[in-house]
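The complex appears here minus one protein chain, its other protein chains still in place.
The chains carry the letters A, B and C, assigned in the order they are written, with residues numbered from 1 in each.
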Amino acid sequence: MKEVHHKADEHHGAHKKTYKFGMVIDLDKCTGCGACMVACMAENNVPFRKDNSDRLRSNLWMRVYKISNGRPFPDLDISFIPRPCQHCEGSGHHHTPCVSVCPATATDYSHETGIVSQVYTRCFGCRYCMAACPYHVRVFNWWDPTWPKGMEKYLNPDVSVRMRGVVEKCSFCYHRYQRAKNKAYAEGRRELHENEYQTACTQACPAGAITFGDLKNPEHKVYKLKKSRYAFRLLEKLGTNPKVYYVSTRDWVRKAGDAYAGEEPKGVTHVTHA
Amino acid sequence: MNSASAPFDSALFPEGVKRCKFKWFLFWVAVVHGPLMVGVIAMLMCWGLALNVTYLNNNYPFGLWIAADLGIIALGAGAFFTGFLRYIVNIDELKNIVNYAVVIGVVCYAAAQGILGVDIGQPLRGWFIFWHANVHSMLTEVAFCITCYFSVLCIEYLPLILENRQLNKLGFFHGMAHHLHGAMPTIAAVGVFLSFFHQGSLGGVPGVLYGRPFAYREGFLVWPWTFFLFILSAIACGPCFTILCTWITEKCAGKRLVKRNVIDILAKISGRLLVLYLVLKTLDTVYWVVIAEKVGAPLSSFYANQPFGYWVLITELGILGVIPAIILLNAKARQNENILIIACILNCSGIFMNRWIMTVQALAVPVMSFDKFISYRPNWIEYASTLMFVWLGVVVIMLSYRYLPIFPQEKELNPS
Amino acid sequence: MKLDRRTFIEIIVGLSAGAGGGLMATPVNWKLMDDMTIWSQELWPRYQLGGLKGRLPQQGKVTHADSVCNLCPGGCGITVRKVGDRAIKIEGREGYPVNDGGICPLGAAGLQLLYGPWRIPSPLKRIGKRGSGNFEKISWDEAINEVVQKLGNLRQKGQSHTVACILGSDEGTVPRLFDRFLTAYGSPNFIRTASAEDTYELALGLMQGTTGSVGYDLERANFILSFGSGLIEGWGSPVRVIQAHSTWRSGDLKDRATVVQIEPRLSNTAAKADNWHPINPGTEAALALGLAHVIIKESLYNADFIEKHTFGFEDWSDSSGKTYMGFKRLVRTVYTPEAVSKITGLPAKKILTLARAFAKAKRPLAVWGRGKGTVSGSLYECMAVHALNALTGNINKPGGVSARPQVATRSWPEVERDATAWSGSRRPRIDGAGSNRYPLTRYLPDRWSQVMNGGKAGAIQALLVHEADPYYTTLDSAAVAKAFDAIPFVVSFSTCLDETAYHADLILPNHHYLERWEDIPTPVGLQKPILGMLRPVVSPQFDTRYAGDVLMTIAKSMGGSVASAFPWDDYETLLKETMGDKWGTLEKAGYIVNEGYKPSAWSKAFGTPSGKFEFYITAFDQAGVKIGKDVGYLPHYEPVQPEGNPATYPLILIPTELMRLADSAVGNPPFCTKTLEETELKKNDLFVEVNPKTAADYGLSEGHHAMLETAKGKAKVLVHLFEGIMPGVIGIPKGLGHAAYDDYLAGKGVNANSLIGVVEDPVTGLSAAWGVRAKLTRV
Partner (left out) sequence: MFPFAFEWVPEATRYVFMGSLYAVLITLIIILHYCAIRAFLDMICKKDDHNSHH
């Protein structure tokens, strides 16, 4: 079915410039400060509640996981793993895990950008995509979103506000891509510069741990960074083919990411899509 | 019951049968409405206050509702499978139970759709599944087949209603019922086609989740092996559920309604299918261990956290699989009504457990190494709103039993 | 065919069924369903996006405004994205010399503070009991009048010295205005809230003879030895330090900088460090001196610097021939690795390795200031750590430490004081700073409440608080609350309903930091002088005024010399005049940085009596500090005993500071609270960290409630078992336990400051407490 999908897309956008946007997150630099989470919430009109302490129902598009090596004092070690949507491409006969299961085509994989979208006004809340996603990037609106009076003033008009009963997730700040693309077209350019389109978390990260760009463009920083011998992806073996790479020089962190349980680091062989 | 004076609504009863007094009937209907109303309140809370009133969360987007949905539909398989045996395989004896199988089917499928209506966060947009259908989604396949099959069931149920003693006096209704009976093999064939697909697709729902090694299965064409296992397990258990329901109805009515030989045919078929299912399921389990190991998920990781220990596997396949299979295959055991009913209960529980495992345990098993195991149990709202549809089904069955000619053998078995 | 009634009915039924069926086959029903979906979602306010329907934000022209963040002493540059006249997002300002595009979670959530419901809409006057939270709106004239009357009366009665001001800073035009007001009015009681700066400024003054704050050249250091500093947890200027941390983590593995963290708990900094050495809490000074021992013993120190530019390293004798012990002898005899190992709990071998690695590194740097640097700390500990930098000659050098001046601005005319002002401002300070007992110290922010409670209840008759929340941030909250109760007139200039404002009699709300002009002096810890400029990004959202304007109006209404001390029309005029020729750049670029700034060469760097870096502090005698013993003139280890009886309170409680939890004068915005871990806050209860071994001793398990008790108070907490904390030590996060603000923050957790008392440093009088004795019982 995938091949058919592709042909259709090629047919539609024969002359479109295509990208494969992705991230490389340097876990050696990440300090777990949480600026990415807050910047994401501020950029994407993510609601908040008086009591947000239940992570199982908390609405975080970007979530920083705190992971440990599980050793006793004083050998304990801790690392942080910021986890946006992995924007899986799928590989072989597997499509993106969530896209293939959504019954109402409310989530889709863009072959122009490599971004997995979410159409809030079409989602009817069956939550099948959440079951399909092994990274827990998808969150459900268990409540009506509310903003204390006055707070609505900071809402970003580029991002729609979601209603109760729908699933939402990180979009790689797709609205920023749209703005950048419009600007480029207005200036008569077909291609975006690397720094023209950056996600809110990338921009905010005080540690510069997040790098964002076109994974297939050799001139972009991510292209080189993802080839590091310390690079890995979360749950590589499942074949979800995510576009978020991580770099850590700590062995146990790479193993926790389940990149190559027990094997020597030899870098990631990127599964390209035909 | 006082047989001297017939209940005032006796004109509506099927010909030649006895029913209890109307006030008693009304009393029992009212009793059932108690829990039903609790369920209605729960449902209204889900719709009015949003789903935060449940214990579902982002780790468990699927909970009791979806598990119950899958289970109920599997149990409802008795309808299509009995229809298949009656109209296509032509086991004539089954005409004596096929009506009731249809009623149970209608109830199950209505319940399944009702539960889904509560489960989805934006119920008013439920129709998007048809309008913006993504044909690659197993859920789309399920939704299409279930709604279509539900219409089939309704069409199969329709002649029963039309054959109500009074309605049937109207020429049009009489004719309609008559012609529908004639078309029944075709309708049953369509039903079988649809049922096979949606039972299978329901299996596909967890089976395609390749991000969840616990649920994921490779398969044939676009379908994972669970697709076929779900069909098989559903038809292996559906007849047992029909037997069970008949037995309960008989106990409530206080009389025999179906002859034992009819029950025995269903039980025998069920037992053979169950054996076949167990063999295939065992093969599937072995292969699953191998492919899961390949993606770095050893079997032990699936059963590392209570309450989802190895006992789950043993209970599902052993106690709730092998034992009923042995009973159902043994003619002597089958003859003993008590043992037969125990086997049916075990078999039906087995299917329910399997569906629970494939939905809830599939979500419970952590996938990322740093995921924490979180336990889930449904809260009263989930239970009440699920059971609401069961109670609703009970009312439908009560009404159908009282006013519609469901059991052709009733008159013969209970001569006045 | 006979058309009887029955047939008629049948035909009607048949036709309607047919019509219904036919209609179903058309798109009409789909359209109706669609309409119903939309209509039903607009039917009920609950469905209207939390009542947002109708107040959904409007589109508009997108613009960007540069300013500076004022939520912590970090002073980052920010760019605010606006749509129309709404500010919609705060981002780090690209190219700003402090943070170059980066931003911290608090800064990114700043708009929640701007538009939040905790803003104070207009001047408020307390009507109920103090602390009941009942206020009424009054006009600015009434409010100012009230202050003028109260302060006027006090001045008339000759009690001008009983007025105090508490501010978060003493630099910049606004703090200087408050200071000037007190000078003209006649009070010595300008108080700056506590921070590690208090002690570091003193240590630099004593050892180097300099004024000004400490500057660390973190970016160029390649071996960072941190004595409990939460480098990536908000220490210093947070974004800048995190960026420095990334520099250390860049490049080839073998070229990367080494970070060593000394701390009893595996903080994020410890976790990210190359080596983490947990030591007994409060023994940092001993370890520093133990390291000095090895460095000296193995002659790994910078001999050139030590010989030419330091005083008191070797034993020395004065003109009378009396011999004094030098740093070398003290360290060699007392702080052997074995002895230090016994104190700190760190194996002697590790001390040896660490000392060698530190001294042999190309550009080693020892940094001091616990956690985020929000507590003053022990003077000798600070000096001991600073001595390590001296041993490696790491003063005023690239990758080193220096005393850093501010960007110079135009000074103001001298205040013409009348008699009341003269007599009032010469009275001893209420907190005892600068007295014979504590001659060196400028402010004792933790002490004024103790003094008031200790029999001088009337010492403060009026308190003005600006950009500080002493009610919440001062140690020993119960004592502070008691002292507050004794102050008849508390005025808050706060823009948000913080703890102090909540307990004030009068609130005169200042503009929010995104609504005003104000100069922001060099961020804490930076090695080069920077002057940033806040600018109004949005127009004032409420009926607020510049604190500077309000203060000047008050002064002008008081007449006489108090009025004439403020010749400016308004605050903006004053700001422009003060900035002088720099105003143009500041207005346009938003900041001034002295890029070429280099700390003085060693030969000219030290203003001590000896003109050198002093290991032996000669300034003590000059200032009249009473130092009992010889060793008191040298950096040495003097245990700061935590409060509480070890028999009753067998455990040690230490505060922990989190990057995602603001614990100073700014309340944590909802976005930041949302990012807290599940093991930090659960519903309204906070977690304390306990080592599983300790927990087992007390029968505690994960997620269970426990009663945490110290000599200062007790609180119900949740237990989080954490292998990263030393056995016997409990960690409690700072920044929770607010009673003010509103439900998004109030009532969550416990204020750590309420459990910890003040332990005065014998020389400075500042609080040297690093923790407190505690007990933890199952409930």
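The working rule: a residue touches a chain if its C-beta (ideal position, glycine included) is under 8 Å from a C-beta of that chain, and two chains touch if they have at least 3 such contacts.
What you are looking at is a predicted structure, and each value in this text was computed from that prediction instead of being measured.
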- line: The listed residue (B:R19, B:R86, B:H136 or B:R402) that touches the chain absent from the view is B:H136
Task: Would you mind spotting which of B:L160, B:L194 or B:M358 touches the chain that isn't drawn?
output: B:L194
Message: With the missing chain put back, one of B:W28, B:F172, B:Y303 or B:Y383 would touch it. Which one?
response: B:F172
Message: Among B:V152, B:I231, B:L274 or B:A297, which one touches the chain that has been omitted from the display?
response: B:V152
Contact footprint on chain B, counting only the chain that is left out: 130-133, 135-136, 141, 144, 148, 151-152, 155, 171-176, 178-180, 182-183, 186-187, 190, 193-194, 222
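Criterion: only the chains that are shown with their structure count from here on.
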Field: Averaged-CA centre spacing for the pair chain C and chain A, given as whole angstrom
entry: 33
Approximate Å spacing (C-alpha centroids) for the pair chain A, chain B: 39
- request: Please set out, as single numbers or ranges, the residues of chain B touching at least two other chains.
  value: 125, 131
Field: Shared interface positions of chain C, touching two or more other chains
entry: 41, 46
Residues of chain B touching chain C in the complex: 48, 124-125, 127, 131, 170-172
- line: Listed in rising order, chain B residues that touch chain A in their complex are 50-52, 56-59, 61-62, 116, 119-123, 125-126, 128-129, 131-134, 136-140, 143, 205-206, 208-213, 222, 294-296, 359, 362-363, 367-371, 374
Task: Within their complex, state which residues of chain C touch chain B.
output: 6-7, 10, 13-14, 30, 33, 36-37, 40-41, 46
